[in-house]
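A short write-up of the structure that comes next.
A single protein chain has been omitted; all remaining protein chains appear in their positions.
Residue numbering begins at 1 within each chain, and the chains themselves are lettered A and B in the order written.
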Amino acid sequence: MTAAGSPQGVAARSRRTVQLERRLDVPRWLPYLATLGAVAFALLVSAMILAAVGGDPIRSYLHIVDSAFGDIGVISDTMVKATPLILTGLACALAFRMRLWNIGAEGQLLMGAWGASAVVLVPLLPPGAPALVVIPAMTLAGFAAGALWGFIPGLLKARLAMNEIIATLMLNYVAALWIAFWVFGPWSEGGFQLTAQFPREAWLPRLTDLAAQVPALGGLTVHLGLAFALVAAVALWFILRRSRWGYEIRLTGDSPPAARYAGIDIARNTIAIFMISGGLAGLAGMAEVSGVVHRLQQAISPGYGFTAIIVAYIARFNPLGVIVAAILFGALILAGREIQPAGVPGMIQGIVLFSLIASEVVLRYRIRLVRG
Amino acid sequence: MDFVTIMAAGVATGTIYLFAAVGEIFAERSGVLNLGVTGMMLMGAVGGFATVVATGDPWLGLLVGMAAGGLLSLLHAVVTIHFQADQVVSGLALTFVGTGLARVLGEGLSKAGATSLLPKLTVPILSDIPIVGPIFLRDQSVLVYAGYLLVPAAWYWIHRTRPGLNLRAVGEYPAAADAMGVNVYRLRYLYVFMGGLLSGLAGAAITLAIQPGWFGDLTVGGRGWIAIGLVIFAQWDPLRAAVGGYLFGAIDRFLLDVQGPENFFGIRNPVYYDHTLTFFLGMLPFVLVIVVLVVGSREAVRKRIGAPAALGVPYIRGERGA
Partner (left out) sequence: MTSDGSTAPLAIELRGIVKRFPGVVANDGVDFDLRPGEVHALLGENGAGKSTLMNIVAGLYRPDEGEMRVDGRPVRFRSPRDAIAAGLGMIHQHFALVPSQTVTENVLLGLDRPRFLLGLAKHDEEMAALAAGLGLKVDPRAKVWQLSVGEQQRVEVLKMLYRGAHVLIMDEPTAVLAPQEVEELFRTLRAMTASGRSIVFISHKLAEVLAIADRITVMRRGRVTASGIAAAGTSKGDLARLMVGREVLGSVERTMFRPGAVVLSMRDVHAENDKGLPALRGVSLDVRAGEILGIAGVAGNGQSELAQVVTGLRPFLGRIEIAGDVAERRSARDAIRRGVAHVPEDRTGVGSAPNLSITDNLIMKAYREAPIAHGWVIDVSAARRMAESLKDEYSIAAPSIDTLARLLSGGNLQRLILAREIESKPSLLVAVQPTRGLDVGAIEAVHRLLMARREAGAATILISEDLDEILGLSDRVAVIYEGLILGTFDVAEADVQELGLLMTGGTGGLPLEVAPILPGVPGA
């Protein structure tokens, strides 16, 4: 814009330019819209990539919807896949709320699986013990083992200010090797890379177990682990929203110096959060070995612990949102096994995450049309 | 199980860590944390390998591998510098994308047979110097020698040149750099890209020189994360990164060799007799990273050095502290 009589000469036609300016407030509906928009964008990009490598995106997507929600049987299968995702998603959401980057949910899940298996395979309980004793013992062991695996990086971060991203990641690899040792070694069944099948008392009850009484439930492999997951989600939601501790978590996550100023013991909370986060992931591991595969083997998790990161992000770290996001990704994992080429679901996850974090820019800035 | 063999192999494998770590040092010195090293390395590995399978030219493969890593890093750069997104999560997303994409592009490559590799060199005369000669200068890939040159060059660049001054200013206190006319955004893009090129180089070094072949994710394994840990251990100094890289390379080799002999100085070698114990050996590098980081952070606190002050913080002009 120039003043009259300036060397620039006659006033030019006013142009409209697009400018980004910082937002002063954020409408309540915007975060949800941004999330939806990001996911939609990611699916679009992934479709293009699928097409580029010779796949048929529309058919693939429809196939996913069908094979995940087509009938009650596959919905049950989807929920089976969603169960560990809810638990690990909660683990990540809880930690991320306090800005603790727990990338070790995968390892904590594995350790939980190991802990639960140990109850049966060491054995820690006498064989023949009733399910009412075995299942709670396995649950406890799974949670404890996962919590221990979370305690280590938590302690290192709280007392030695060690970067928790590296610590949790390294422990993922250590956990995988730990499982490999037991599965190839002491617990190996017949020289194969898996353990003996657990006795029936060590199986989490499934809907299909009731088929004798209710025939309609036949073939539905949804197990009690889902109940654990849902209860945990609601409990976590309540804690974060309504409890003193939840307030401390939110405050610390937003501003650690303010939390310290308010007298909060950040070190203690760090360790506690890491332990609970690890415990939740450990429960996921227990649910997998006790409710799904009924044995300990190397390939328990197709990367639940990593998918959980995206689940937590889509849910904006809200425990109830985790349930929804976990179901969606459970569907993706279930049906995605059949998508060729094999790396595509992983890529889609990455693209979704990129879209999500890039979409946050609309929460900070808005577009303004400026004359001139 | 002899020292020279292990160290020589260590130097070779360590070069992989070295390239990735130095690349990440550049990125982090400019203030941008890029955790996507594994993804970029895999892209470099698959890019290089696919190229050499298709064309038979490893040098072309090297270029393609570097370019692949660089291009992938730009994704992270745009999202974190322009969109000001969280750098940690963006780096993780980059790892997912890079890993998935590499898996897709590498379909079928594992069946490819032997491919031509980058040449190996022996330096005449100097390679006969006891111990040092055979380790560093005999029968090593050209990339290893490139590593020898990269490290002092990187150090010199960072500490003794004007571009290095700008780099350090942008990573420590970008507001000052900006006020003095240094283009913070452009420099951050540049150095993230450079980090991507070097990570791509690290990946290509695996498939074109050090451990040829394509094995999916296992081609890189946990090495990308170890490289990131090494950056912290190195206190963002290329020389220390080289030392750490060679050390971990040697450990990799040692763990392989230690399974061989029946006896260690007359004591039974437990790993020879029970091969499931190798899993525990495999844990060693990862545990060592943790130990090394713990020790390193205490040292840093003592010496009052540390990460570039603006690391991980998006720069927004006009938003100063207090």
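Following the convention adopted for this analysis, a contact is a pair of C-beta atoms (placed from the backbone, for glycine too) under 8 Å apart; a residue touches a chain by one contact, two chains touch by 3 or more.
Since we're looking at a predicted model, the values are computed, not measured.
Residue-wise, the contact with the chain that is not shown comes from B:A309, picked out of B:L74, B:A153, B:L218 or B:A309.
Across B:A176, B:L218 or B:I316, the single residue that touches the chain missing here is B:A176. By the touch rule set out above, chain A reaches the unshown chain at residues 1-3, 6-7, 21-26, 242-247, 250-251, 254-255, 257-265, 372. Along chain B, the points of touch with the absent chain fall at residues 160-163, 165-166, 168-169, 172-173, 175-183, 304, 309, 317-318, 320-322.
The definition used in the following text is that only the chains that are shown with their structure count from here on.
On the side of chain B, the complex with chain A involves touching residues 35, 39, 75, 79, 83-86, 88-90, 92-107, 222, 225, 228-229, 232, 274, 276-277, 279-280, 282-283, 286-287, 289-290, 293-294, 297-298, 301.
In the complex of the two chains, the chain A residues touching chain B come out as 53, 101, 103, 156, 160-163, 165-167, 169-171, 173-174, 177-178, 180-181, 184-186, 306, 309-310, 313, 341-351, 353-354, 357-358, 360-361, 364.
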